[in-house]
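What follows is a structure written as structure tokens; I'll ask about it next.
Heads up, one of the protein chains got dropped from this complex, but the rest are sitting where they should.
What follows is chain A.
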Amino acid sequence: MIPVAFEYTRPSTVEDAVAVLAADPDAKVLAGGQSLLPVLRLRLAAPSTLVDLRDVESLHGVRVADGELVIGAMTTHAEILHDRRVAEHAPLIAAATATVGDRQVRHLGTFGGSLSHADPAGDLPAVALALSATMVAVGPGGRREIPAADFFVDYLTTALAPDEILAEVRVPDTAGWGYRYEKFSRMAQAWAVVAVAALVRRADGGVADTRVALTSMASRPVRATAVEQALTGTDGDSGAITAAAGHADEGTEPPDDVNGAADYRAHLARVLTRRALTAAAGA
């Protein structure tokens, strides 16, 4: 289909980009376009102006600062997959990114775009939640930090104001943690029906810390706190994992759509959580 006509601008600084957004409430940020363009082509949205961020140098790339991994919002999925720092400090991100769409999508789609789009079926929001990442937003009033737990508000809705840009994401170091992104999709290259992001830190033979976040089990990514509580403090054997995974769907409100009925998703969440934890806990 053909989108409704729009203006197009390609600023080279975050400030200029924010200025356009502040001046025009109907303007919208364009990153890799992998989610936005389909929406425009189906005429589900008709922004007045697209503010293309590709020329904003400061939004690209990965660095390590103050013991944290810092990922620029415009870093593409493909760049993340090939980045040594990501592999070292937050391998869960690389594991999940490898399952995103297909090669073409990964070469255009961006880390920041995926998080800002806040599709509950997207793979990276749950990962950011499990990692307790911090979103750094820039608006007319300057920078502010938003914890992942507060960032994802609802279906396709984040805590970003319309005139704010997600600039970068700060990710605590999880080197040494066991991890697994267990994704279940109908086709080889597709969105998740359900996926589970799991991190397990072992100490003294037992499970010292557990983080589990679920993709596509509610209108936003959710932490499976009951699972986390049930596993942390155990010795992390298969019995403990199976028992903990049984809580995976607690408090979730899974969607009911062509990709899967709610009861099937609840079942999958339990099975996939068990598998994810088994891998992450090295059991």
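Please note the rule applied: a contact is a pair of C-beta atoms (placed from the backbone, for glycine too) under 8 Å apart; a residue touches a chain by one contact, two chains touch by 3 or more; residues count from 1.
Heads up, the rule we're going with is that contacts and distances are computed from a predicted model.
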Listed names "Ion-translocating oxidoreductase complex subunit C", "ABC-2 type transport system ATP-binding protein", "Carbon-monoxide dehydrogenase large subunit" or "ABC transporter permease", with the criterion being the UniProt name of the chain not displayed: "Carbon-monoxide dehydrogenase large subunit"
Hidden-chain contact residue, picked from the options A:A23, A:L42, A:V153 or A:A175: A:L42
Residue in contact with the excluded chain [from A:V20, A:L81, A:A190 or A:A208]: A:A190
In chain A, positions touching the absent partner: 1-2, 4-5, 42, 184, 186-191, 193, 257-261, 263-264, 267-268, 271-272
